[in-house]
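Notes follow once the structure below has been shown.
All protein chains of the complex are present and in place, except for one that has been dropped.
Moving on to subunit A:
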Amino acid sequence: MAFDVFEYAPAPESRAIVQLAPSYGLFIDGEFRESSDGKVFKTVAPASEEVLAEVAQGSAKDVDAAVRAARAAFPKWSALPGAERAKYLFRIARVLQERSRELAVLESLDNGKPIRETRDADLPQVAANFFYFAGWADKLPHAGYGPDPRPLGVAGQVIPWNFPLLMLAWKIAPALATGNTVVLKPAETTPLSALFFADICRQAELPPGVVNIVTGDGPVGAELVAHEGVDKVAFTGSTAVGKSIARTVAGTAKKLTLELGGKGANIVFDDAPIDQAVEGIVSGIYFNGGQVCCAGSRLLVQESVAEEVLDALKRRISTLRVGDPLDKNTDIGAINSAAQLARITELADAGEAEGAERWSPHCELPSSGYWFAPTVFTHVTQAHRIAREEIFGPVLSVLTFRTPDEAVAKANNTPYGLSAGVWTEKGSRILRMAQQLRAGVVWSNTFNKFDPTSPFGGYQESGYGREGGRHGLEAYLDV
C-alpha cells in the first residue's frame, strides 16, 4: 500500500459469463444457418481490436429467405389473441432480465461501451421495453387507433451500433406486440447481441419466422428495405442512409419510420442548478462516448454564467475515467470502430482549424483499440462545422447566448431536431422553451433519460415517426 491517493484498483467484470462461439450464422425461420454464399465477416472488440467471432455475411438470397419466413409466420402470429402474443413478450422480457449480466458483458465487448452503462442503462431498458409493449398487446383496441387496429405485416428493421440491443428492443417489441413479424439487420460492427437475442427467442419458444436476424453490411440493409415482401421499414442510423432509404421506399406502399442524426442543444440558463447542470452536460455528451443520436453535443450557456459553468465542467470532466470497458469503474469506453474514430478525429481537427479552442483533460488512452479523449471546444460559433454537423463522439461544442430568445434561435438553427435540454429553476421558462424548441424530446433539468412509455423521435433531418409509448404503436399498425 505504498500509495498516498485513493487510486481505484482494477475492477474488471468477468468475461467468463459469455460463451462466445467461433462463428455465428443467420437466424432465419427459427434456425441458425450459414450465408447462402458462405461469406463471413469478423466482429472485433473496439477496445482491443481482438476478433470476437466470425459472423455470416447475408446475401440478397438470405434476405429473401428471411422475408419469406416472416411472411409465412405472419398469418398465425397476427391471428393470435393479444394476450397470447403478450405471453411470449413477457417471457422474452424475463429471459432478458435473467441473462442481463451475460448480455451486458457481451454488449460491452462488442460495442466498446462501459459495463456500467450496459449493466445500468442498456439492459434494464431492453427488458423494460419488452415488458411495456407486452402490456399493450391485449389492449390495442384501447390505444386510440380504432376498435381493432391491424398489423402491417412484415417489418424490415435496420438498427445502428450505438445501442445494439436497446435499438433491437425498440424495434422488435412494438412490432411483435402489434402482431407483425420481423426481419432485423443489426449493425455490421455490433452483430453479436442480436444473435444472442435470437437464441433468447428460441428459449422463449417464439414460433419460427416471427423474428429473423440477418447480419451483414450496408448493402444487406438496402436489400432488406427494398424487398417487396416488406410492409414496414424502420431505420435508426445516419441521416445520409435514412435519406437513401426514403428514396427507396418512396412510391411503394411501405410504411416508414426514420430515427436519424441530431445535434442536440443543451441550454443552461443563469438560474440553473449548476452542479446538476454540469452532470447533465457530462451525461449529455459523454454517455456512450457521445455516440448517441440525441446527444447534447451543443452546449448553449448563458454568457453571465459561462465562465463558472465551464470551470465546473472542466473540473468534472477531469474526473472521468476512460479505459477498459469491462472495468466497473470506467466512465468512457472505446469508440465503436476505426471508421467512426476517423470521422470524430476529422471533425475535431476541423474545429481546431476553424479557430475554436480545444480542451481535453489529461488522460492516458490505451495503446490498442479505438479511443478518443473527452473533448470540449469553446469559442464555437454557429458558423463552425462542429456546431452544425453531427460528430457522434465525445466532443462538446460550447456556444453562449444572452437572452432566452437567442437561445431558442440558436438551438433551432440546425437541420436536425431530435433532442434538447433546458436547465433552469424557473418552471415557466421550461414550459415556454419546450414550446419553442423544435426537437422531438425536450428534457428539463436532466438529459439522456429514456423510458419505454415516452415517445421518441425527431423533426426535420432527424427523421419522422415516433418510437415508444402509445405513439410508438402507430408505426406498426395499419392506421
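One rule holds in what follows: contacts are C-beta pairs under 8 Å (C-beta built on N, C-alpha and C of every residue); 3 or more make two chains touch, one makes a residue touch a chain; residues count from 1.
Operating definition for what follows: contacts and distances are computed from a predicted model.
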* Structure fact -> Its UniProt record identifies the chain omitted here, from "Sugar ABC transporter permease", "UDP-glucose 4-epimerase", "Putative ABC transport system ATP-binding protein" or "Deoxyribose-phosphate aldolase", as "Deoxyribose-phosphate aldolase"
* Structure fact -> Checked against the full complex, the residue among A:Arg101, A:Lys328, A:Arg358 or A:Arg385 that touches the missing chain is A:Lys328
* Asked: Among A:Asp138, A:Asp217, A:Glu279 or A:Glu406, which residue is in contact with the omitted chain in the full complex?
  -> A:Glu279
* Asked: In the complete complex, which positions of subunit A touch the hidden chain?
  -> 1, 3-11, 116, 120, 271-276, 279-280, 319, 328-329, 425, 445-446
